[in-house]
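Up next is chain A:
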Amino acid sequence: MTEIRISGFGGQGVIRMGYIIGKAASIYDNKFATLTQSFGPEARGSSCSAQVVVSEDQVLYPYITIPNILVAMSQEGYSRFESNLSEDGMLLIDEDLVKPNPPRGRIKIYSIPSARISEELGNKIIANIVMFGFFTVITGLITEEAARKAVANSVPQRLMDLNLKAFERGYKYGKEFLAKQEKSVNV
Partner candidate 1 sequence: MKFWRKPLDADKIQIPHGELHIVWERCKGCSFCVEYCPREVLELSIEFNSKGYHPPVVKKPDDCVKCGLCEMLCPEFAIWVTEKEVDKVES
Partner candidate 2 sequence: MSETQVIGKTPQKAEEHPMAKILRMDRIPHIWCSTCGIGTALTSFATALEKVNIPLDHICVVSGIGCSGRIAGYVKLDSFHSTHGRALPFATGLKLGNPKLKVVVISGDGDIAGIGGNHLIHSARRNMDLVVLCINNFVYAMTGGQTAATTPLTAITSTSPYGNYERPFNLPHLAASCGAVYVARWTCLHVRRLAKSIEEAINKKGFSFIEIIAPCSTIYARRNRLGDGLDLMKFYHDNAIIKHGADTRELDIGYQDKIIVGKFVDIERPTFLDSLNAWNKKVLGEKFREYGGPND
Partner candidate 3 sequence: MKANPKNVLTGAHYLDGDHACSEGALAAGCNFVAGYPITPSTEVVERMTERFPTIGGIFIQMEDELASMAAVVGAAWSGAKAMTVTSGPGFSLMMENIGLAAMMEAPCVIINVQRGGPSTGLPTLPGQADMMQVRWGSHGDYEIIALSPNSPQECFEFTIKAFNLSEKYRVPTFVMSDECVGHMTEKVIIPPADQIELEPRRYTTLSPAEYLPFKPEKDLVPQIIKAGDGYKIHITGLTHDEKGYPVMNWQTQEKLVRRLVDKIRLNQDKIVEFEEENTGDAEVILLSYGISSRVAIPAIQKARKEGIKVGVLRLIVVWPFPEKRIYQLAKKIKAFVVPEMNYGQIVLEVERSAKGQAEVYLVPHGGGWVHDPEDIYKAIKEAVR
(Lines give C-alpha, C1' and ligand atoms only; values in the text may rest on other atoms or scores of the structure.)
Protein backbone atom coordinates (compact mmCIF):
# COMPACT_ATOMS: atom_id res chain seq x y z
CA MET A 1 0.00 0.00 0.00
CA THR A 2 1.32 3.41 -0.96
CA GLU A 3 0.10 6.66 0.53
CA ILE A 4 0.65 9.82 -1.44
CA ARG A 5 0.08 13.46 -0.60
CA ILE A 6 0.18 16.20 -3.20
CA SER A 7 0.33 19.72 -1.87
CA GLY A 8 0.54 23.13 -3.38
CA PHE A 9 -1.52 26.26 -3.74
CA GLY A 10 -4.96 26.64 -5.28
CA GLY A 11 -4.96 26.74 -9.07
CA GLN A 12 -1.89 24.53 -9.56
CA GLY A 13 -4.01 21.50 -10.32
CA VAL A 14 -3.10 19.67 -7.16
CA ILE A 15 -6.44 17.90 -6.88
CA ARG A 16 -6.44 17.11 -10.58
CA MET A 17 -3.02 15.50 -10.25
CA GLY A 18 -4.32 13.33 -7.40
CA TYR A 19 -7.28 12.44 -9.57
CA ILE A 20 -5.04 11.42 -12.48
CA ILE A 21 -2.80 9.29 -10.24
CA GLY A 22 -5.85 7.53 -8.81
CA LYS A 23 -7.45 7.06 -12.20
CA ALA A 24 -4.25 5.66 -13.72
CA ALA A 25 -3.84 3.19 -10.88
CA SER A 26 -7.45 2.05 -10.52
CA ILE A 27 -8.90 2.25 -14.02
CA TYR A 28 -5.87 1.46 -16.19
CA ASP A 29 -3.60 -0.54 -13.87
CA ASN A 30 -6.48 -2.35 -12.19
CA LYS A 31 -5.30 -1.63 -8.68
CA PHE A 32 -7.30 0.05 -5.97
CA ALA A 33 -6.92 3.77 -5.46
CA THR A 34 -8.82 6.09 -3.17
CA LEU A 35 -8.55 9.85 -3.52
CA THR A 36 -9.58 12.24 -0.77
CA GLN A 37 -9.05 15.95 -0.74
CA SER A 38 -9.00 18.89 1.57
CA PHE A 39 -12.03 21.07 1.11
CA GLY A 40 -13.12 24.41 2.34
CA PRO A 41 -11.43 27.78 2.41
CA GLU A 42 -8.12 26.05 2.13
CA ALA A 43 -8.97 24.79 -1.37
CA ARG A 44 -9.76 28.31 -2.52
CA GLY A 45 -7.02 30.33 -0.89
CA SER A 46 -3.41 29.53 -0.25
CA SER A 47 -2.62 25.88 0.23
CA CYS A 48 -4.49 22.75 -0.70
CA SER A 49 -3.75 19.07 -0.78
CA ALA A 50 -4.93 15.82 -2.27
CA GLN A 51 -4.37 12.40 -0.77
CA VAL A 52 -4.25 9.13 -2.68
CA VAL A 53 -3.97 5.64 -1.30
CA VAL A 54 -2.90 3.08 -3.93
CA SER A 55 -3.11 -0.59 -3.04
CA GLU A 56 -3.25 -4.10 -4.47
CA ASP A 57 -6.29 -4.77 -2.27
CA GLN A 58 -9.39 -2.78 -1.46
CA VAL A 59 -8.55 0.38 0.45
CA LEU A 60 -10.36 0.17 3.76
CA TYR A 61 -9.18 3.23 5.61
CA PRO A 62 -9.69 6.04 3.11
CA TYR A 63 -7.37 8.67 4.53
CA ILE A 64 -3.60 8.61 4.44
CA THR A 65 -1.78 8.16 7.75
CA ILE A 66 1.98 8.37 7.16
CA PRO A 67 2.50 9.07 3.48
CA ASN A 68 5.29 7.37 1.53
CA ILE A 69 5.31 10.04 -1.13
CA LEU A 70 4.96 13.79 -0.76
CA VAL A 71 4.67 15.97 -3.84
CA ALA A 72 5.22 19.60 -2.82
CA MET A 73 4.53 22.29 -5.36
CA SER A 74 4.72 25.22 -2.94
CA GLN A 75 6.87 26.18 0.02
CA GLU A 76 3.86 26.24 2.30
CA GLY A 77 2.79 22.79 1.13
CA TYR A 78 6.26 21.55 1.90
CA SER A 79 6.52 23.14 5.34
CA ARG A 80 3.11 22.02 6.36
CA PHE A 81 3.36 18.38 5.39
CA GLU A 82 7.06 17.44 5.31
CA SER A 83 7.16 16.39 8.96
CA ASN A 84 4.43 13.85 8.28
CA LEU A 85 6.35 12.13 5.45
CA SER A 86 7.61 8.63 6.20
CA GLU A 87 11.29 8.41 7.19
CA ASP A 88 12.08 6.39 4.08
CA GLY A 89 9.71 8.32 1.86
CA MET A 90 10.13 10.14 -1.43
CA LEU A 91 9.85 13.89 -1.67
CA LEU A 92 9.06 15.33 -5.09
CA ILE A 93 9.36 19.09 -5.33
CA ASP A 94 9.25 21.94 -7.78
CA GLU A 95 12.80 23.14 -7.46
CA ASP A 96 12.01 26.81 -8.09
CA LEU A 97 9.14 27.00 -5.66
CA VAL A 98 10.35 24.82 -2.79
CA LYS A 99 13.62 25.23 -0.90
CA PRO A 100 13.84 22.09 1.23
CA ASN A 101 15.77 21.57 4.44
CA PRO A 102 18.37 18.82 4.47
CA PRO A 103 16.41 15.56 4.29
CA ARG A 104 15.45 13.60 7.42
CA GLY A 105 16.13 9.87 7.78
CA ARG A 106 16.36 8.09 4.47
CA ILE A 107 14.06 10.52 2.65
CA LYS A 108 15.10 11.05 -0.96
CA ILE A 109 14.48 14.33 -2.70
CA TYR A 110 13.62 14.51 -6.40
CA SER A 111 13.29 17.94 -7.95
CA ILE A 112 12.01 19.31 -11.22
CA PRO A 113 11.34 22.84 -12.46
CA SER A 114 7.77 21.92 -13.34
CA ALA A 115 6.41 25.47 -13.24
CA ARG A 116 9.24 26.73 -15.45
CA ILE A 117 8.72 23.90 -17.95
CA SER A 118 5.02 24.60 -18.10
CA GLU A 119 5.74 28.26 -18.79
CA GLU A 120 8.06 27.22 -21.59
CA LEU A 121 5.19 25.19 -23.01
CA GLY A 122 3.09 28.34 -22.88
CA ASN A 123 0.63 27.52 -20.13
CA LYS A 124 1.12 27.65 -16.38
CA ILE A 125 -1.85 25.45 -15.68
CA ILE A 126 -0.09 22.29 -16.86
CA ALA A 127 2.64 22.34 -14.20
CA ASN A 128 0.74 19.53 -12.50
CA ILE A 129 0.93 17.34 -15.60
CA VAL A 130 4.65 18.00 -15.95
CA MET A 131 4.96 16.96 -12.32
CA PHE A 132 2.80 13.91 -13.01
CA GLY A 133 5.13 12.80 -15.84
CA PHE A 134 8.04 13.18 -13.44
CA PHE A 135 6.09 11.32 -10.72
CA THR A 136 5.41 8.42 -13.08
CA VAL A 137 9.09 7.82 -13.69
CA ILE A 138 10.38 8.52 -10.19
CA THR A 139 7.86 6.48 -8.20
CA GLY A 140 7.27 3.65 -10.67
CA LEU A 141 3.89 3.33 -8.95
CA ILE A 142 1.91 3.32 -12.16
CA THR A 143 2.72 2.05 -15.60
CA GLU A 144 3.64 4.47 -18.33
CA GLU A 145 0.71 3.35 -20.44
CA ALA A 146 -1.80 3.84 -17.64
CA ALA A 147 -0.36 7.26 -16.89
CA ARG A 148 -0.72 8.42 -20.50
CA LYS A 149 -4.27 7.10 -20.74
CA ALA A 150 -5.21 8.76 -17.49
CA VAL A 151 -3.95 12.12 -18.72
CA ALA A 152 -5.68 11.76 -22.06
CA ASN A 153 -8.98 10.85 -20.43
CA SER A 154 -8.94 13.46 -17.71
CA VAL A 155 -8.44 16.68 -19.63
CA PRO A 156 -10.67 18.51 -22.11
CA GLN A 157 -10.24 17.45 -25.74
CA ARG A 158 -8.98 20.87 -26.84
CA LEU A 159 -6.16 20.77 -24.27
CA MET A 160 -5.19 17.14 -24.81
CA ASP A 161 -2.13 17.75 -27.01
CA LEU A 162 -0.77 20.36 -24.65
CA ASN A 163 -1.25 18.08 -21.67
CA LEU A 164 0.36 15.10 -23.35
CA LYS A 165 3.27 17.31 -24.30
CA ALA A 166 3.57 18.42 -20.68
CA PHE A 167 3.48 14.80 -19.57
CA GLU A 168 6.29 13.89 -22.02
CA ARG A 169 8.47 16.75 -20.77
CA GLY A 170 8.04 15.70 -17.16
CA TYR A 171 8.54 12.07 -18.05
CA LYS A 172 11.72 12.80 -20.01
CA TYR A 173 13.05 15.01 -17.24
CA GLY A 174 12.46 12.16 -14.81
CA LYS A 175 14.36 9.68 -16.99
CA GLU A 176 17.29 12.07 -17.26
CA PHE A 177 17.16 12.80 -13.54
CA LEU A 178 17.44 9.08 -12.75
CA ALA A 179 20.22 8.55 -15.30
CA LYS A 180 22.19 11.43 -13.78
CA GLN A 181 21.67 10.01 -10.31
CA GLU A 182 22.81 6.55 -11.39
CA LYS A 183 25.89 8.07 -12.94
CA SER A 184 26.76 9.93 -9.77
CA VAL A 185 26.31 6.72 -7.78
CA ASN A 186 28.53 4.79 -10.23
CA VAL A 187 31.31 7.35 -10.10
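Everything that follows uses one rule, which is that a residue touches a chain if its C-beta (ideal position, glycine included) is under 8 Å from a C-beta of that chain, and two chains touch if they have at least 3 such contacts; residues count from 1.
The candidate set was assembled so that all candidates are chains of the complex that A comes from, given by their letters.
All values derive from a computational prediction rather than experimental measurement.
This complex places one of the candidates 1, 2 or 3 in contact with chain A: number 3. Within the complex, the chain A residues that touch candidate 3 are 19, 22-23, 26-27, 32-37, 39-40, 59-63.
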